[in-house]
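Okay, here's the structure, questions in a sec.
With one protein chain removed, the remaining protein chains of the complex are shown where they sit.
After this line comes chain A, so read on.
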Amino acid sequence: MSLVYKCVIAGLVRYWLIHIDYWQTIANRVEIATPLNSWKRLIEGVYLYDNNINPYEGDSFHESPLMLLFFHFVMKKTPYILPLLFTIFDLTTGLLLYKTSKSFAQMFKESQDKVKDDINADSKSMLLSNSKLNEAPEYVLSVYLFNPYSVLNCAGMTTTVIQNLLVAASLWGASSGYRILACAFIALATHQALYPVLLIVPIAILLADINKGCNKCSYIRTLLVFVLCWGFLIYFSAYIMDGSYKYVYNTYGFILAVPDLKPNIGLFWYFFTEMFEHFRLLFVCAFQINALVLYIVPLTLRFKKEPVLLATVLIALSAIFRSYPCVGDVGFYLSLLPMWKHLFTFMQQKFIVGCAFIITSALGPTVWHLWIYSGSANANFFFGVTLSFATAQIFLVTDLLFAYIKREFTLKNGSSRQIDGKPAKLVLR
């Protein structure tokens, strides 16, 4: 019942925000709308397409042709349904995350039962009870529905709403064991924003864990289905654009080469504004490698037993390091964190990170106004705020991982921090 209440309230809030006079302001905020996902650019692209001008000829539209076709259809037939559509998409995302975390709780319980015997007697009390496990999905749903980042993202009607929906759907598909569903959705998300391509690794592991049997065959099958889906989408998009692959430069090319330096909450904009021209390519490669491939192998090797944790961390890292991040991405991975509620006791920087989130969220719009509208601050102020926001997010992710390995250690060796009666401390070696 509480589920229905939550959804209704969250839906009403979103729907109301789309209809208030400040909607335009919300939809144009740099923190919410980036050149990649903004509603304004979507409208422009659809308008150009409607006027028989190829939207990929210019520099105003960076969505995939599928989105172009979808929104062209919706705006032609039923434009009044759009606010409702975005609200429903966002609520569905919340519900899919709820389902995902429910099956995650189930998986967690099974794996906990399996290793029960290896656990230090001292730490038996740390094992999670059923009631505790059942709490997590509720928190996940609440955080997604009510955290201001997700609410504002939906209210701004950015296409990140759809991206979140696709990622959530693929996570749900993977946690329920539907291989084709999971792969299709992750391919769709990848086709839209490229960075979700990282998630194919945790999804493959998750699917192999759930559909028991030959692990390697499962990995290969998942990868194959994903590649087929993605290839089909790329081909189909070209088919929509009359066989021209030019759109690739405006979608993937735009994401990878970072030509638009409009400020956002990420690290790229000021870095590449101030970059020396002949080092540009080097640093674009470095930053994109950092966001796309650098962490995937080591993290996979380290956390292959915890695909959901891996997925959470990869989503978070790609949200921090992607070229055009927005608060919608942040809101999405924040809502996954309650699944790791049991790790919070091991986290050391909760307070600092929390404060940093609140302060930067308040300071960001303030210094933006000072810089752009009153002209009394300059770009460095906003850069400073985005830098500290990124730092806070990084602390959050690394703290979560440290908390996980600390809990692992404690479960195995007991909670006492003593060697032969002498005080000791945990260090990495």
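Here, contacts are C-beta pairs under 8 Å (C-beta built on N, C-alpha and C of every residue); 3 or more make two chains touch, one makes a residue touch a chain; residues count from 1.
The rule is short, and it goes like this: contacts and distances are computed from a predicted model.
A.B. asks: I want to check something: the complex is missing a chain, and I'd like its UniProt protein name from "RecA family profile 1 domain-containing protein", "GPI transamidase component PIG-T", "Intraflagellar transport protein 27 homolog" or "Anaphase-promoting complex subunit 11".
C.D. replies: In UniProt, the chain that is not shown appears as "GPI transamidase component PIG-T".
A.B. asks: Looking beyond the chains shown, say which of A:11, A:156, A:263 or A:307 touches the absent one.
C.D. replies: Of the candidates A:11, A:156, A:263 or A:307, A:263 is in touch with the missing chain.
A.B. asks: For a quick check of understanding: of A:275, A:292 or A:363, which residue touches the chain that isn't displayed?
C.D. replies: Only one listed residue reaches the unshown chain, and that is A:275.
A.B. asks: For chain A, which residues touch the unseen chain?
C.D. replies: Those residues of chain A that touch the unshown chain are 28, 30, 40, 43-44, 46-48, 51, 53, 55, 57-60, 259-263, 267, 269-277, 283, 287, 290, 294-295, 298-299, 301-302, 317, 320-321, 371-373, 378-380, 383, 387, 390-391, 394-395, 397-398, 401-402, 405-406, 408-409, 413, 417-419, 422-429.
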